[in-house]
Structures are given as structure tokens and as C-alpha cells.
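Please read through the structure below; I'll follow up with questions.
The complex appears here without one of its protein chains, the remainder shown in place.
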Amino acid sequence: MYFAGIDVGSLTAEAILLDGSRVVASATRAARANPLESAREVLGEVCRARGIAPGEVRHTISTGYGREAICAEGLAEENLSEISCHGYGAWCLVPRVRTIIDIGGQDAKAIVVDADGGLDRFAMNDKCAAGTGHFLEHMGRTLEVELGELGRLAQSARRPVHMTSRCTIFVETEVLHFLQRGHCRADIAAGVADALAERVAALARRVHPSRELAMTGGVAKNVAVRREVERRLGLPLVDLRFDPQLVGAYGAARLAAQRGGNP
Amino acid sequence: MDYINDINQTFENKHVRAFREAGGKVVGFTCVFTPVELLDAAGVMPYRIKALGHPETDLADGRLSRFNCRFCRSCLQLGLDGTYDFLDGILESNGCDQLRGMYENWEYASAPGFFHYLKAPHQLHPDALDHYALELARLRTALEQHFGVTITDDRLRDSMVRHRRIRAKLVALDRLREQERPAMTGSEALQVVLAGGAVPASVYEELLDRLAADLAHRHVDRPRVRLLLGGAATDEPALFEAIEDVGATVVADTFCFGARSYGPLLCETKGAGDLLRTLAEIYLGGSRCPRMFDEFDGRLAFVTEAVAEARADGVILVNNKFCDLHGFDNVLLRMRLEEQGVPVLALEKEYGSPADHGRMRTRVQAFLERIGGGR
Amino acid sequence: MTVDVHAGILDRGLKLFGLIDKLVGVPSDEEIEGLFSLLPPDSRENLTALLAPELREAGLVFLNAIKQWMFDARDARALGKKIVLVPFNFPPDLVHAFDNAVPLTTEVLTTIAALALPGGAGRYWDFMQSLGLPDHICSANSVEIASLLSGKDFLPDAIISAAPGACDANSKVHEFLSQYQSIPQFLLEVPVDDTPEGKVVYGKYFRTLIRQLEELTGERLNEDRLRGVVERSNRCTELYWELFEYRKMRPCPLPNLFNLFLAPVRFCLWGTEAGIRTLEMMLETGERRRAAGLYTAEQEQCRVLWVYTSYYFDVQQLHRWMGKKGWSFLADVLSLYLPQPIDPSTWDTMVDGLVTAAWEYPMNRQMGTASMSRAWVSDMVWAARELGADCAIHCGHDACKQSWSVVSILEEELMKQAQVPLLVLHGDSWMKTTTPITVIQQELEEFIGNVVLGAKRSRRMVRRQRPAAKAADPVT
Partner (left out) sequence: MISAGIDVGATFTKLVLLGEDRLLASQVVRTTGRVTEELPGLLEALCGEAGVDRSVLAYVGATGTGGTQVVGADFYEDELTCVGAAVGYFAPDAELALQLGGQSIAAVRVNGEGEVISFSRNDKCAAGTGRFLEMMSQRLHQPLAQLDALAAQATAPQDVSSQCVVFAESEAISHINSGVPVPDIVAGICASIGRIVASQGRRARDARRFTVTGGVACFESVVRVVRQRLALDFVPFPENPQLAAALGAALLEGDDGGQA
């Protein structure tokens, strides 16, 4: 029996197809301006991959920015907040996980789940983009480095630079000045990763993170950021052994299975 | 409900126009601790200044800064762009530092006819109550001199009785809100209070009677989640709608554009014959605003009692960005309420920004999912 | 777990200031460098600046006075005395007049953290944030309050909250502490009422506060002891006004950093021997520099008045940097107070004197009145004229809702009444991360270079024939 989760965020769109509780297909794409297009694409992609018609999916849950539009369009039976979905998804992957830091395109969230993966408490950045994927995206562009490369690059840093500011706009100018003054990209990338981790850690502290800490969302792929977050919180990050970008969609799919009457 | 909502469609509504065409004078004020009885007794209509989430602030931003709360900036905007030109005067009050700033810029940029600064103490010490009574005496004189009237004790007493009646009627409406199937939504309740600040007391009393009759047998759907909303100055029906739209009903609130403006003001007083001293006790003793710096316990009790009365499943404490008073109080309230097992969502938002409502939905929806409404 | 606040500001401050004991006499540059060599760059730079050559003697006396102030507080406990947390807008003389109580000033401890402690104020700020408090609260007090909330610092026996009426943020953070740690708070409200009745009720509040302190300490406010303190306060007042004369001189013989000394002298040391010694040494320094015609640069290019707070996290790169550029830091609102002598004849005359002192404290004078803008404007216009300021700067401490809400009025009136241009910056006075000092320097250069010195300097537009005015074609 098939279940699906669709997560359409501000930067990327993902879908996961489950057979029972087993992942049988997944898709990731850059988000289009219109979330419905993104949703149709990723949903179609996973169904094609499995060779089934969208109609054969028993229950679908949408999440992320586009969740309500997608639901209204009938592409999903119901929609849930990405906060619940990321929390539940991470918990399904590693049931001992209690604190999840999800860094999306414009929102960063710190989520605490209970022993059953239910939402206990959470915090969300209400003011500043400094701790989000958005920040990294812009720094990557300024540094002319592929987003995926940023983390590895930062790891080769010898003398990491220190960003004096927290504000995205400022840091961006600082990055330019460091470049113009001839600092190497690796050292600057490390500085950027630390600046981001600093904000992320500040957010995480609001939910009083526990030892079983995991990171989801695209930024979680950045090894340098992971390391800095661990250092600043003094907590090791649990490895979910799963594409962190897909955790939201996975959580939505597992909730679809749970709520859509998976025997 | 329409006869209520219509009033809030415009700032200068038909009742205000009628009152002014009959030669009546209208004076604007903001804070709950303003003794509207004195204005009524002077034959002056008190009009509660509001911004209804007005999104534009470009005129105000030429004076106030982006570090000032946007409620104040929106109010100043309406003061500067002529929306409030129908006011014959303004009653400044020291509700908070930023309101003071708002009024000072308003006065500086375009001094209106009658301008008086009513200064309320931030504590209940007997000396403070005496000082507020003195301030009320000054207001009385200022009104009498500017509008050439005499505020007799009899007229003042009558108007105190009337406003006590009005407040009792509003409390009665709250009971209807708290039913298994509430008689009205939270956004409707907000409309009722907003209307109260925009019409003459006599008109309002009739409206409330009519409303009580209409609501007697009216029911909205049984809420999936019963919420109490509280926090910073909130006169945005759109905010209530955004929250209730996610799948909850606001069955109670503790806003100053809400329950704070009537229930607690029915408190008992020792006034001992002196009307102004009595008013001082009512308005300071009955204040549930975090501007009172030694009365947190009273504010906590106000919320916990409301939660119990309305059998709320959870509490959302709203803060307008840059509001210090609620910024601190919301955190303390959250801690204490959670100790009592009441789920709380602290929601910092930008006033008058529908964009923010979108972002808020995520947090509200997650909160509802957490307390079982969404799942 | 929340933010790991390893230790409180007081304890860390005590350790750090303990270093000064190692200095004998007036140390050489090398000795100072050696003493601080093990500290991280930020605190090393700042501490070295406080002992810079142009003010070394005064700096030593000042640092020792602050050190002693902290040690007294620590020892007070052991001696069974009460620690009273006071805000900066309150005369500590009153608490000094109690045998069984010592005052600790919230904002001064914050400044010590921001200026001297490794890591600055950031960690304490993060702790505040981790409680869910908004990021627009005032670092001036919340940094030290965080240290107290963390449980890693001393806990006061009582809190004097003197800002009600003058500052919401300050009043709320002290109420928060009182609730969170169940510490009694004594309100001294400023009744934003300039009439005689306003002053009278303030006097009543003040006497209520005295009774509360008497209950706390189990001690009557003793007239003779009070007189001793008041006489020392009066001596401080004399010295302050003598020093004020030096501020008016061109070039200003007082090093810019003296402004940083003056605030704690008023907020912690007023009415103490240490306060007197510090002021005397500052005066001595000023006179010596005047006599020798010394100035921190080739010539004094610009005289700057900070209309509210300034920045207190990098004195090397602000105060001293300005000095080297020939920009005199005449005063900020914290160093610009107007003390008056107190009549010591009776208990009541002395208490009334303290009431007036409190009434006139920085912030109370400006923001605690019936019109924040009117009071602030008249003070700044007066100061600009008295001190001969060429320009004024609003540092734009982002948490300060009052100054931000009327600064546009100040800007207009300063220009109208004193022909002094105002630069409005944005930053945080105690948090270096909000606006980096390098950015602040650029903006000061831009402003002073263009608006103040622009007329004086030689680079001009090259004379070319102006182009025939083009048709106002739509801008593309």
C-alpha cells in the first residue's frame, strides 16, 4: 500500500513514496515559483520511478511552505506543518532522537519530540535570516562556490576568518572584503560556517536541546556547519543515515501511512 | 454582527459623524487606564485610537524609527496622514515609552486642538494612587477649561454607573463565548470591543443589548481547539482570523483591546466618597497591563482564571516586535503557565504585516498539532 | 541544558582585576604589556587602553577603585552585609550610607563584561536569549541580569528598581529578575511630572525606599554616617565641576577615555574616598596636560558630543582612535551629569538633597520627564553650547525605544537652536556583534569628514564647464 509525503519549501521541493513503511522512491528538485508545479513534478517523478499512477497512492500529506496550496489543489489529502514532519521523520529514522534542528531556506527550527515522536516544544527564527539556508546560499554565491562544496572547502581551512557581524547583509560584505584582501576561500568558508552555526546554536538553546540531537534540511549536509554546531552546543550530532533534505517529506509520508490507515 | 463590524470598517464611523454633527467633541486616547467616565461627564466622546493593522508607516518612519513598535508607528501614520483629523483633541498617556514617543511626535508635527498628557503611575502604592487622583483632577480641569463645561459630581457618578453597566454586559458576553459551542468567534469578540472604543457610550450600551439578544441562541461550530490569546496591543481582526483559520477558536483573551479593558475594572474600591480617588483605584487596581512593574502575580492570576473559565486547551501569547513590556511578561507567564501544565506558544510577530501572518500559520499549526488539534 | 555560563561577571571580574595588584608604582608600557599578555586580544586591548600613557596614573586609580568596589561586595557577604543591586540612574550614596549594605550597579558590571572579560558580553546575552526573551531588550542591564539568572553569580539581597517612568526595558528586566529568583524589589518610580507635586511624590517614594532599606539591613539610616557620605559626595561634586571647566578648553586636555571613567564614578563610587581620589587624579592629569599643551593628536579637528549613550565594547578602537584623529569626545549622556551640592545640616536636608540628585540622574532628567524630547533637547542644546561641540552623534543603541522615538525631534532642534548637525548611527552600546566597530569608524569618518571638516579641506570639485543642461529625459 502506497503513501506519499510532499515537502515544498522556498528553495527545494521533495517527495517520498512509501510502500507500507518502506521508502521505494524519492525526488528532489529546485523549487519553482509556483509550489503546485513543484509538487506535481516531484510527485509524478516518484510515481514514475515506481511505475504507478498517482491515483494508486492511498494517502498523501503535504508540508512546507506550499503545504496548504497543494492540499487545496487535491494533490494531498491533508497538510501538516514542517515542524511536525521533520520531528516525526527524524524520530522514525532514529527513535532515540529527541531534538531536531531543521534549517530550511528561510526558517530555522529547533524541535523537541517525545518518546513517540510527537511534538513537544519548538522554536523558530522569527527575525533573522542569518541562521538559514538562505544565508548559506548567498554566501556560496558571494564566494562563487557550489553550495555542496562549501562544507568540504571550509574543512580545509588553516586560519578561519572571524565574521564580526551576525547580519546576513553585513557578513556578505565582510566576505567580499576578505576576498579583496586576499584571504583564501577555505578560511572564509569556515568563517561563514561558524557564523551560521552561531545563530543556529542560539536558536537551539531556546528548546534546551538534549543529547540525542539531529540536524535536518539541506544545510545539514554542510560538514563544517555540523562540526561548529556540535562544538557550540557541546553535543554530538546523531547520524540519521538519510538525506537530511528528504527528512521532511519522509516524516510527512510516515504520518500519511500512520493516519491513512496503514494496517 | 454586521451592525458591529460596520462600525469598524472606517475610523470615522457614522456614530462619530452623527455625534460631531450634533456639535459634540471627540477626544482620542489609547490606554485602558484612561478614565473615560471623566470625558463622558464633560460631554466629550472618548475615542480609542487604533490602527487596525494599518500596514503603511512611511510618514511615521520619518519621525519614529524601525526600532519602535509598529503599532505606535501605524497610529502615528494615521495621525499624520489625516485619518484622525476628525478628533477635536488628544489625550496622551504613558502606557509605554514608545506610546509617549508616538504622542510627542504627533504633537510636534501637527499639534491638535486639545492636547493633554495623562500620567499614570506604575505601582499601587497609596502615594501612587493619590498622585493619580491628582492627575485625574488635572484632567478634569483641563477638560472643563478647554471645552467650557463643568464636570459635576452627579454627572461623573452617573457616567461611572453607566460604564460599570457596560463592563458587566461585556463580561456577560464572555460567558457566551465560553460555552461548549461558543456564541461567537474570537475575531468577532474583538470587533465588539473595537466598536466600543468608537461610539458614544449610550449607543454602545444599546448595541450590547441587541447583541446579547442576537447571540442568545447563536452558535459557531464546536472548536477543535479552544485557545486563549493574550499579549501585546492587538487590534487586528486579521490576526485572529489567521489563527482561527488554522483550526482553533479563540474562546477567551487577555488583550487590552479585549478582556483587560472591562473585567478587571469591575473591581471593588474603598474610594470613600472621593470620586477621583475611586477612579484612580479602579483604573490602577484594575490594570492588568505589564506597565505595572510590581503586579505580575495579578496578571498571572488574570490569565490562569481566564484559562479555567473558558476551559482553554492552550494559550498563545502574542508579542509585537520591539514591545519590551510584553516581551518580558510573556516569558514569565509562559514559564508559570507551563509549570501549571498549560501549553503555551509565544508568538513574536511584526504588527500590521499580513506577510507575517503567513509565517505565523506554520507555528500556530504546529502548536495545534502539538496539543492535539491538528492530528 | 541552556547556555553554559561558566562563571558570573562579578567573580570573573574579581579575578581579572586582581591582576592589577601585580603592578607596583606607575608601570612601564612593557610591564603593562607583560601583565595582560596572557589575555585574549579583545580584553588585552581594552585594558591596555585604560592604562594608556596619556592617562596612566588616573587609569590606575580608577581600576583600583573599581576593583575595590567589587571586592567590597564579595566580602560584604562574609561580614553579613546585604548586597543591593542598583541601576545606573540611582545615587549609590544612599546605600553607602548604610553600614550593613553595599551597592552593585547592574550597568557597570555589564560594561566590565563587555569591555574586559574574555568573550565579552556575548555569552550572557545568549543565555538571556535561551530563556526566550526577545532580542530587542537592552543589553546594558540584561547582560549582568543574565549573569545573576544563571545562578553562577552572587545573588543580591534586594533590587532597587529606579527606572519606572524613565525606562520600560530597565524596569522590566529588574522585575523579571525579582520574579525569577524571588528577590525583593524596591520601586523608586519617576513620576514623569515636572510640577512641584511631582517632585513631592518622588520624595515620598524615596522615603519609602529608605524604610525598605532600613528593614532589609535592620539599621536606621544614621544621620552622622549619612553626613559623612554626603560630605564626600559634595567633594565629588566640586571636583566634577572643576573637571567640567577642562572639558570646555580647546584643545580639550582631557583624554577621551575620561568619559568612561566619569560614569562609574557617579554610578558606583559617588560619596566614597575612592571616588574622590579618582576625580582628583583625573583633574591632576587634565591640569598637567593643559599646562604642557598636550593633546592626543597634532591638532584638535573636531569636538564631538554623544547625545545619549556611546559604544563601550572597544575603547581602543573608539575613544582612543578618535583621540588620535583629533576628535575630542566631549561627553555622552552617562558622563554628562549635573550634580549639585547637598545641604548637610539635617537628616531631612540631606535626604532631600539625595532626592534631587536621583531626580537629576542621567536618563531620569531626559526620559523621566513630562516630555522626553523637550527635556532631552534642552540638555543637549545646553551641552553643545557649553562644551563648544562641532557635531553630535546618536549611537542608536537599538534597544533604547525612548531615544529612538524622539531623536528626529532632537535632530531638528539641535540644528535649529545650536546649529549642530547630528549623526544617527545604529548599533548596540555593549554588544560588538550588532554593528562592528570597523563599520562605526567608517561612518564616523564619513560624517565628520564630510559634514564637519568638509568645508575645511582642500580637495574640491575640479572646475570644469558644466554640461549644457540636458532635457529631463526619463531616468533609465
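In order of appearance the chains are A, B and C, and numbering begins at 1 in each one.
Note that in this section contacts are C-beta pairs under 8 Å (C-beta built on N, C-alpha and C of every residue); 3 or more make two chains touch, one makes a residue touch a chain.
These figures come from a predicted structure and were not determined experimentally.
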| task | Counting contacts across the entire complex, name the shown chains the missing chain touches. | result | A, B, C
| task | From the listed residues B:83, B:269 or B:353, report the one that touches the chain absent from this view. | result | B:353
| said: With the missing chain put back, one of B:65, B:123, B:234 or B:249 would touch it. Which one? | reply: B:65
| Where the complex has a chain not shown, which of A:48, A:96, A:159 or A:177 is the residue touching it? | A:177
| Quick one: which of C:16, C:209 or C:424 touches the chain that's been left out? | C:424
| said: Across the whole complex, list the residues on subunit A that are touched by the chain not included here. | reply: 10, 32-35, 65-66, 68-69, 106, 127-129, 132, 134, 142-144, 167-170, 172-173, 175-181
| task | In the full complex, which bits of subunit B touch the chain not displayed? Write them out. | result | 55-59, 61-62, 65-67, 350, 352-356, 358-359
| Considering the entire assembly, which residues of subunit C contact the chain that has been omitted? | 396, 398, 408, 411-412, 415, 421, 424, 426, 435, 439, 442-443, 445-451, 453-462, 464-467, 469-470, 472-476
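Convention: only the chains that are shown with their structure count from here on.
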| task | Find the chain most remote from subunit C, comparing centres computed as mean CA coordinates. | result | A
| note | Cα centroid separation, subunit A vs subunit B, in Å, comes to 40
| query | Using CA atom averages as chain centres, what separation in Å is found between subunit A and subunit C? | reply | 44
| query | If you average the CA atoms of subunit B and of subunit C, how many Å lie between those two points? | reply | 37
| remark: Multi-chain touching residues of subunit B, meaning two or more other chains, are 321, 348
| message | Could you pull out the residues of subunit C that touch at least 2 other chains? | response | 132
| For subunit B, which residues are in contact with subunit C within the complex? | 62-65, 67-69, 72, 94, 96-98, 100-102, 104-105, 108, 117, 119, 121-123, 125, 127-128, 130-131, 134-135, 290-291, 293-294, 296, 319, 321-322, 324-325, 327-329, 331-332, 334, 346, 348
| note | Seen from subunit C, its contact residues with subunit B in the complex are 131-134, 136-138, 161, 164-165, 167-169, 171-173, 175-176, 179-180, 185, 187, 189, 191-193, 197-198, 201, 204-205, 208, 367, 370-373, 396, 398-402, 404-409
| note | Within the complex, subunit A is touched by subunit B residues 321, 348-349, 359, 361-363, 365-366, 369-370, 374-375
